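Every protein chain except one is present and positioned as in the full complex.
And now, chain A:
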Amino acid sequence: MFVTPAYAEETPAAGETHTETGVAHEAGHETGVFPPFDSTTFASQILWLVITFGLFYMLMKKVIVPRIGGILENRHDRIAQDLDEAGRLKAEADAAIETYEKELAAARAKANTIATTARDAAKAKADADRAAVEAELSGKLAAAEQHIAAIKAKAFADVGAIAEDTANTVVEELIGQQATQADISAAVAAAKQGA
């Protein structure tokens, strides 16, 4: 270890720093310049930097970077795969729902058909029953009307005899003599006609 003149001239500023910080007294074992500017150490530092950093670079390039990259890619792939799987399951679920909806719609339609048929049948039966009842009722009504008409006709027929009797009695009371049966009958008939 010796101070070459070149070094001494090269770093005068560094030498000053030394004195200020009191290093000069104890830096005798080194070259006497500010240590980072001590160029006697440069060759060794560069050599060892090249060796260590070179090794580090190779290790990073060959082992660490591919490994971490692989881990990240693996995870990325796995996530993508899981997403795909989830998508597939969702599609399956959607399909199942669709099938279910379709079946439900079909069942509903079938139920509708059955209900409509049943309703129609019931309606038809009810209509038929009603028609029958109506027919029966109208038959009874017609019979009743006939009966009434017969009674009425009979009553009318009887009215003539009663009116003649009454008229005979009235005439007899009024004029003291009996009117002829023919006159009374004609008068009653005329009144009936007028009525």
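Assume contacts are C-beta pairs under 8 Å (C-beta built on N, C-alpha and C of every residue); 3 or more make two chains touch, one makes a residue touch a chain; residues count from 1.
Everything below uses one rule, namely that contacts and distances are computed from a predicted model.
Comparing "Multisubunit potassium/proton antiporter, PhaD subunit", "Cytochrome c oxidase subunit 2", "ATP synthase subunit a" or "ABC transporter permease" against the UniProt entry of the hidden chain yields the protein name "ATP synthase subunit a".
Residue in contact with the omitted chain (choice from A:W48, A:Y100 or A:F156): A:W48.
Of the candidate positions A:R67, A:R88, A:K123 or A:K140, contact with the unshown chain belongs to A:R67.
Residues 17-18, 21-23, 26-27, 30, 34-50, 52-53, 55-57, 59-61, 63-65, 67-72, 74-75, 78 of chain A touch the missing chain (whole complex, contact as defined above).
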